[in-house]
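Notes to accompany the following structure.
What you see is the complex with one protein chain gone and the rest in place.
Chain naming follows the written order as A, B and C, and within any one chain the residues start at number 1.
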Amino acid sequence: MKAIERVKNDLVIANRILAREEVADAYGHVSVRNPDNPHTFFIARSLAPELVTPEDIVELDLEGNPVGSDNRPLYLERFIHGGIYEGRRDVTAVVHAHAEDVLPFGIANGTQLRPVVHSGSFIGAHVPVWDIAERFGDTNLLVSNIAQGRDLAKTLAGNNVALMRGHGFAAASRSLIEVVRMSVYLPRNARALLSARLVGGDIKYLSEGEIAARNREAYSPYSTATWRAWEYWANKCGCGNLLTRPEATK
Amino acid sequence: MKAIERVKNDLVIANRILAREEVADAYGHVSVRNPDNPHTFFIARSLAPELVTPEDIVELDLEGNPVGSDNRPLYLERFIHGGIYEGRRDVTAVVHAHAEDVLPFGIANGTQLRPVVHSGSFIGAHVPVWDIAERFGDTNLLVSNIAQGRDLAKTLAGNNVALMRGHGFAAASRSLIEVVRMSVYLPRNARALLSARLVGGDIKYLSEGEIAARNREAYSPYSTATWRAWEYWANKCGCGNLLTRPEATK
Amino acid sequence: MKAIERVKNDLVIANRILAREEVADAYGHVSVRNPDNPHTFFIARSLAPELVTPEDIVELDLEGNPVGSDNRPLYLERFIHGGIYEGRRDVTAVVHAHAEDVLPFGIANGTQLRPVVHSGSFIGAHVPVWDIAERFGDTNLLVSNIAQGRDLAKTLAGNNVALMRGHGFAAASRSLIEVVRMSVYLPRNARALLSARLVGGDIKYLSEGEIAARNREAYSPYSTATWRAWEYWANKCGCGNLLTRPEATK
Partner (left out) sequence: MKAIERVKNDLVIANRILAREEVADAYGHVSVRNPDNPHTFFIARSLAPELVTPEDIVELDLEGNPVGSDNRPLYLERFIHGGIYEGRRDVTAVVHAHAEDVLPFGIANGTQLRPVVHSGSFIGAHVPVWDIAERFGDTNLLVSNIAQGRDLAKTLAGNNVALMRGHGFAAASRSLIEVVRMSVYLPRNARALLSARLVGGDIKYLSEGEIAARNREAYSPYSTATWRAWEYWANKCGCGNLLTRPEATK
């Protein structure tokens, strides 16, 4: 399997995992930068992630226009992806979704969403909140043009995740597997923090040093521990048969 | 497929979606106005939504009486539907259900149920609470005659959703697909708001302008984004094979 | 099918419903009084409710001894059932289980568990809390002899449900279908009340008049509305094929 085919194949798995793990429902999407051309990215046509197959993958440029003659309907919010890829050359994959337990932290301001469990450390030490109303006033809250996408990317800055007030989140990472893992553990970290509020008393967040220790590790999406999760989630969502591991293809 | 057949077919899908998405259980029902006669509506006979098939659809007049000779047992609370259709000529479809996370807002008065996430904007800026006891005293809380149905419709007024104290909610909309979507996102918006209470601090509701922006959009139940959810939910509840999209039938 | 066969058949359905609706897990049990002999009752041998088949039903006397030569292991807590049947001649069916959302109300005393939603009205206006430690001191909390079963029945008195501190609940009713329905809606009413605490402000419980209105209705386990739930739950737990309705057998 060629690199580009494997990327598209993995993108299908990523869509299905996000649906099965309840990060996405009918809405929400995941994309990956074209490994052969940093100015385009792959994403599904407008379709619920659970239903995505290889035939549904389209290629878009960073302003959200389709490459070639594909004229199937697209996700309205593809500008989230374009805006982030444009501003962050280090980013290879992006997720936007509305996982329920993340939403409260974009609605109320009494507790900051930061890592409280080791698996949440991937979201990074700082998770900014982007409020579309600050620059764009009363909208339907959707990121529906590239100016809005760029503004979100500006708030995201060098962080891994930005919350979107009253809407959801955007996550960016150096690999597809990592952005999926981050998107799965983001709501879990949020739930642990919500419940810690019920426990009461002082909340002990991970220290900056602990977060750095985790993210500093020599990184490989195909390391034993990372692959273990990808393999598990792929099997759980019925995509075990689609799994490929680069070593096996060399 | 003729319009009326498609409407009945979609009503079956709607029943199954509401069951699968845990909006309805053994109780709760969804109806659609007869496209050929605004004085009658279609609804299932007394049957759990998950079990509804095309053969279970009956036609009732706005006072809840069956049209024709069908004498199968009916939902006791069919008067909710009749009352709303009578008072609201703009309404094409109605849901009544007891989705768990909506109930607390009809029981306690410390927080108003209003849109906090963009997908909740469909419920509208104002969600009145109807208390059957105000006019009817100590009842079993069920809407069991047309006078009660009309009283509920009066509280609903021009809004999209009314909470029913200690009971559930009624939602009304211009299309079946829209009322299902609203009924699915109503409890999710409620959950996000409940959890925002745990986050603490100030809660940022959607502004009136944001809610209007969302609802002002040129509306089509078969738009790309709306269809995406309907298609997803229909597949998820095992009704993918029943899907029809009007374009395909023209 | 003879009455006694139908009762055993329904008891299998009841076991499977309680498992599927997460009222029982490996533990928890449901029984029904022998329609031909008020001094014995039917219950499964020691087995998780989800696995119960007709062959697993045993007959016990009110002190918990098996009738006949059946010597298979029995539920330790069968004395809950015996104690209640002995003290309450109006009771035909009993459930004991540990549904998670009921537990908190037997642990903390800040909020009384009472009906807040119409479907919770079946639990009755008063739900006493039985603490085994009051009369029996430090035990393993299990009702392991008839004296303890009788003490629980004394606290239950004429009510429908008693909470058991740090343990679970016991529910008693005039029919198997009704005790199952009550056991399914008990934790839902509890969840609605817990969430209402998060909503904040004043909580509006159902009035005594409303609870009475609901429970005063001419009762039949095979009424349209009650059957609708039983039929739904039986199908959902894979027992649709076991359903029998008395009319059909006359």
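The rule is simple: a contact is a pair of C-beta atoms (placed from the backbone, for glycine too) under 8 Å apart; a residue touches a chain by one contact, two chains touch by 3 or more.
Owing to the predicted nature of the structure, the values given are computational and were not obtained by experimental measurement.
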Interface partners of the hidden chain - shown chains only, full complex considered: A, C
Candidate in contact with the missing chain, chosen from A:37, A:65, A:112 or A:207: A:207
Among C:67, C:142, C:225 or C:242, the residue in touch with the chain that has been omitted: C:142
Interface with the undisplayed chain - residues on chain A: 115-119, 121, 188, 191-193, 195-204, 206-207, 209-210, 212-214, 217, 224-225, 228-229, 231-233, 235-236
Where the missing chain touches chain C, by residue: 25-27, 46-48, 50-51, 73, 76, 98, 100-101, 103-105, 107-111, 133, 137-142, 165-167, 194, 197-198
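Throughout what follows, only the chains that are shown with their structure count from here on.
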Neighbouring chains shared between chain B and chain C, ordered by label: none
Rigid-body rotation angle, chain C and chain A, from Cα fit (steps of 5°): 180
Chain A-chain B separation of Cα centroids, rounded to whole Å: 32
Between chain A and chain C, centroid-to-centroid distance (C-alpha), Å: 46
Per-residue overlap in chain A, given as positions that touch at least 2 other chains: none
